[in-house]
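Can you read through this structure? Questions will come right after.
Removed: one protein chain of the complex. Kept in place: all other protein chains.
A, B and C are the chain letters, set down in written order, and residue numbers restart from 1 in every chain.
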Amino acid sequence: MAKRKIGVWLIGAWGGVATTVVVGIAALRKGLTDTNGLVSELPPFAGLDLVGWDELVVGGHEIRETTYSAEAQVLLEKSHVFSAGALAAIASQLAKFDKNIRPGTLINVGPTIDSLAGPAAARTRKESAAQAVNRLAKDITEFKAREKLERVIVVNVSSTEPPPPDEIRNWNWGQIQKSLQTKGASPLPASTLYAIAAMQSGCPFVNFTPSIGSDIPGLDELARQQQVVHVGRDGKTGETLMKAVLAPMFAARNLKVMSWVGHNIFGNLDGKVLDDPVNKANKVKSKDHLLTEILGYKPQSLVSIEYIESMGDWKTAWDHIHFQGFLGTPMVLQFIWQGCDSLLAAPLVIDLIRLTEREARRGKFGVMSHLGSFFKSPMGTNEPAFAYQFQQLVQWAEAVANE
Amino acid sequence: MAKRKIGVWLIGAWGGVATTVVVGIAALRKGLTDTNGLVSELPPFAGLDLVGWDELVVGGHEIRETTYSAEAQVLLEKSHVFSAGALAAIASQLAKFDKNIRPGTLINVGPTIDSLAGPAAARTRKESAAQAVNRLAKDITEFKAREKLERVIVVNVSSTEPPPPDEIRNWNWGQIQKSLQTKGASPLPASTLYAIAAMQSGCPFVNFTPSIGSDIPGLDELARQQQVVHVGRDGKTGETLMKAVLAPMFAARNLKVMSWVGHNIFGNLDGKVLDDPVNKANKVKSKDHLLTEILGYKPQSLVSIEYIESMGDWKTAWDHIHFQGFLGTPMVLQFIWQGCDSLLAAPLVIDLIRLTEREARRGKFGVMSHLGSFFKSPMGTNEPAFAYQFQQLVQWAEAVANE
Amino acid sequence: MAKRKIGVWLIGAWGGVATTVVVGIAALRKGLTDTNGLVSELPPFAGLDLVGWDELVVGGHEIRETTYSAEAQVLLEKSHVFSAGALAAIASQLAKFDKNIRPGTLINVGPTIDSLAGPAAARTRKESAAQAVNRLAKDITEFKAREKLERVIVVNVSSTEPPPPDEIRNWNWGQIQKSLQTKGASPLPASTLYAIAAMQSGCPFVNFTPSIGSDIPGLDELARQQQVVHVGRDGKTGETLMKAVLAPMFAARNLKVMSWVGHNIFGNLDGKVLDDPVNKANKVKSKDHLLTEILGYKPQSLVSIEYIESMGDWKTAWDHIHFQGFLGTPMVLQFIWQGCDSLLAAPLVIDLIRLTEREARRGKFGVMSHLGSFFKSPMGTNEPAFAYQFQQLVQWAEAVANE
Partner (left out) sequence: MAKRKIGVWLIGAWGGVATTVVVGIAALRKGLTDTNGLVSELPPFAGLDLVGWDELVVGGHEIRETTYSAEAQVLLEKSHVFSAGALAAIASQLAKFDKNIRPGTLINVGPTIDSLAGPAAARTRKESAAQAVNRLAKDITEFKAREKLERVIVVNVSSTEPPPPDEIRNWNWGQIQKSLQTKGASPLPASTLYAIAAMQSGCPFVNFTPSIGSDIPGLDELARQQQVVHVGRDGKTGETLMKAVLAPMFAARNLKVMSWVGHNIFGNLDGKVLDDPVNKANKVKSKDHLLTEILGYKPQSLVSIEYIESMGDWKTAWDHIHFQGFLGTPMVLQFIWQGCDSLLAAPLVIDLIRLTEREARRGKFGVMSHLGSFFKSPMGTNEPAFAYQFQQLVQWAEAVANE
């Protein structure tokens, strides 16, 4: 079979998650690692002819200036992940991908993210929203042409933005267009501008962050008009995955959750950005609605996310679940999750690239509602329990395999 | 609607689980407690016309001599469960149920359980297995007649027996009958004798313990012949419930479980019995097979159950799950479960009574394969994941509701 | 030996800690409980002729209106402590002590505490600070006369006040007097007014709360002038006790603490008061200075205290200590403390009453610097490590025993 050439366009291209995605793709190509953590390598997906590691070419947008090797080295030293040997073996591949990175936009990213901008991104500050969208779209189109790619999947893995004004949440495509064309500052956040740029370039858009991205009616309109698929929001990697797994157990056993307290500590760049209370608001909200959806009532709940520098990329969550059993007896479940954030997120990003590419190849468009198991706030589905979300994914795979 | 009269016949009738079942039924009747912990009170089961609290009459077999009030008082003082006021309010009801308790059998229960026997049970030591079955069956039949019961559900909630000899595990009904009739000691354990007595009295049999009970081909033959339903084994209340919920998450995320260590401590009578390594073998086996079934490979695993007197009825489990994420990164999930064993088990026993009664009322017989979510080693189903076991139960409820 | 009669005057007299103190004294008198938790019952204190349980008479100030039996019943039902039988046996003793409770003051207690006031305390709102001091002192003097007491020990166990203005922290007695006599509102908080009232009545003052109380130079002046002993602040019961025990270990092993995160959840009245960020500030400060004192450097630290209603009087603390070992290796210690706040505090309060009475009997006055092991922010000592604080206490006991 002739090799495909598929582009991966990462927003936040030199961040921890993106760097791990790129290290992962490069290591998988060279056979330096196994496929642990990759959902798309499980048996139900074996017959789908998903895109291969050596068929992927990476580029992206980024506001800082660095390289994949430099970022990978920081992860190695600070968080004790990767191996020095593997990094050396893939260094030239990483350098090739570095050449495909272009400056992102700083529009409505908030002061904390803005303060991280390098010179190239800083020079874009004078752009209007419409100019930014055109530039971002051009970068993607040129990448596709330059690398002779069949298709480009755009994935947002950048840091969490502050929440946008409520008004835009229900905007249709007409309102969005008008806002772009109006003189003066548009309230549209960067994540939505990237989504528009992707769709206008004919590319699927995946939003792995809590930022709003394409989760606006007008963007779904655009997706259908452009015949592209899209999905999001907020990759479900750690504590919330646990919630989506454990809360259904309490519900199915009729054990009343009186309170659910979750404290998260971590020390990577995302953590620094989330230390800004405005950006944090977006994240905590994404983590908290789940319980009510699954349980059918709202227990007292508390979610904290704190930046503790020494933790590096390791996120530790302590959850204390106080529940009432039979005859009013209070009982406790506690869990401690010690996971490396980027290493949990990256394989899911790769899965989403492969599954999105497959769905695009099928000629589908609009929201991919079968991907709920990947997201904290999944678009297109009301199913909050992980087990049943995963069942939806497997059923999709069966349907595709039978085509 | 005329009130039904349904009998509940508990094996191990004055044990911690049984006492809590009885306290629970009495408290529910008087409206002294809510229905937390009762699965059968969840919305999917609302339309099934399940048997009500005031329609249940309790009796049972027991080898010790005590009363429900005395046993409940010990739980109150040692384990800080129940309320003194509620116990006072139901004392006369408990005393009525006390009168329906008859001596159990000590055949093949092992020396640790045997040593707990009171005078009445001790006097049965000379019985052959066949004599025991006849006596046990007569107790049930008389209970049904005396209390004018439509149906009696027999539930084994006694302490874990030592494992029986392997040879009997595949016996057909003919072999079992022959063993009963042969002169000399039969290898059939007490739990199986109780199951035979129940079925021969035309009663459904539910085995909430790790003991073998009716999990022998010959017993299923007998069940079909007698047109009764049966099910088991080993109520899934705490750590194993967590395994059945968490292991599918690791599987669905392709996260490789390298090791799963679980340490359980508790201090009730069951704990004392399990401190005998022979009885413990039966229990640990029931807790350990699950991981391999769900994950598809066998991680290094360790399960310990230790008797720590100060814990009373509170079981604390610490589980340490060491798993490998993307690019070989080791991560850890730990959980600590602090639950009161009898209070977790009792509502499930009540659920099983209600659901079994309903299935019997439908005129079904043989193994109830839709009840897998209640058991560590469920009979009649190969589905090990809790979420999908629960789905089977809900589908059953939908089918029954549509009849 | 003739029986002594010693008064115990509790500020916050019907609060959870005070109620537990009173239940404890009454239960000890009747021989209904053992002496677990009482430091003063350890061998080093055996020869000191400390005051006995039947020699204590209780009274106090309180702003709410309730009774000991009612408050004890709430603790029994909500937090599963005490036994119903014991409460019944001591009910008449509790009722006697109820008669000695008088309305406290609401001056500078902050709006959260103020909102809890009953009618009697509400009627004192028009008092000036000087008037309040006089009334409070009169209550104590009358108690002493009415009950024919040799001595009265005043102990503050009320909820935490908002921090006072910084200016007063270094006031001498002259400045304090002037502030009391000036027309208009005095910045002196309630805890200090109680301390003045106690000392002016010739009574020792013990401050078990984070409120400032007698920790002002002018109050020590007053204590010396009145020849009374005093001490404080903030009983060391749970998480901070652990810090005072564990941090010296890290220091002695030269293991560098990179971060120390502590999250506390609990649901009693104190918790509700601390949910007011102003009151909380006082508490968190008291918990946080310790690490720097013991380690000699300031690790990144985080202390949260959150009100979770379902927890009742049970405080759960999760602490995550990230430390660096040899060759830069990061390691982790986590602990989970599940203690019942009032039950941890009450015996220490009883110890402080006994040890303070003993020191007063010796004819000493001023700060009791040997009691540092009881406090989070001990007065009169710079020793932050628990083991060495306890050594100071034992040395004091040896000195007293040799007199």
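The definition used in the following text is that contacts are C-beta pairs under 8 Å (C-beta built on N, C-alpha and C of every residue); 3 or more make two chains touch, one makes a residue touch a chain.
Keep in mind the model is a prediction, meaning the values are calculated, not measured.
**Student:** Which residue, B:48, B:89, B:130 or B:261, contacts the hidden chain when the whole complex is considered?
**Tutor:** Answering carefully, the residue with contact to the hidden chain is B:261.
**Student:** Pick out which of C:33, C:66, C:141 or C:172 touches the chain that's been left out of the picture.
**Tutor:** Considering all chains, including the one not shown, the answer is C:33.
**Student:** Please pick, from A:77, A:167 or A:398, the residue that touches the omitted chain in the full complex.
**Tutor:** A:77
**Student:** Which of C:78, C:256, C:289 or C:361 touches the chain that is not shown?
**Tutor:** Touches the omitted chain: C:256.
**Student:** Tell me which of C:140, C:154, C:269 or C:344 is the one touching the absent chain.
**Tutor:** Per the contact definition at the top, the residue touching the missing chain is C:344.
**Student:** Applying the definition given at the start, please give the residues of chain C touching the unseen chain.
**Tutor:** 20, 23-24, 27, 33-39, 41-42, 81-83, 86, 241-242, 245-246, 248-249, 251-256, 324-329, 331-340, 343-344, 346-347, 373, 385-388, 390-391
**Student:** Contact with the hidden chain only, please: which chain B residues?
**Tutor:** Touch set of chain B with respect to the missing chain: 80, 258-259, 261, 263, 265, 300, 302, 304, 306, 308-311, 316, 318, 320, 322, 324, 330, 332, 334, 336, 338.
**Student:** Can you name the residues of chain A that touch the chain not displayed here?
**Tutor:** 77, 80, 83-85, 336
Keep this in mind: only the chains that are shown with their structure count from here on.
**Student:** Hey, how far is the Cα centre of chain A from the one of chain B, in Å?
**Tutor:** About 45 Å, centre to centre.
**Student:** Which residues does chain B have that touch at least 2 chains other than itself?
**Tutor:** Chain B, residues with two or more chain partners: 83, 336.
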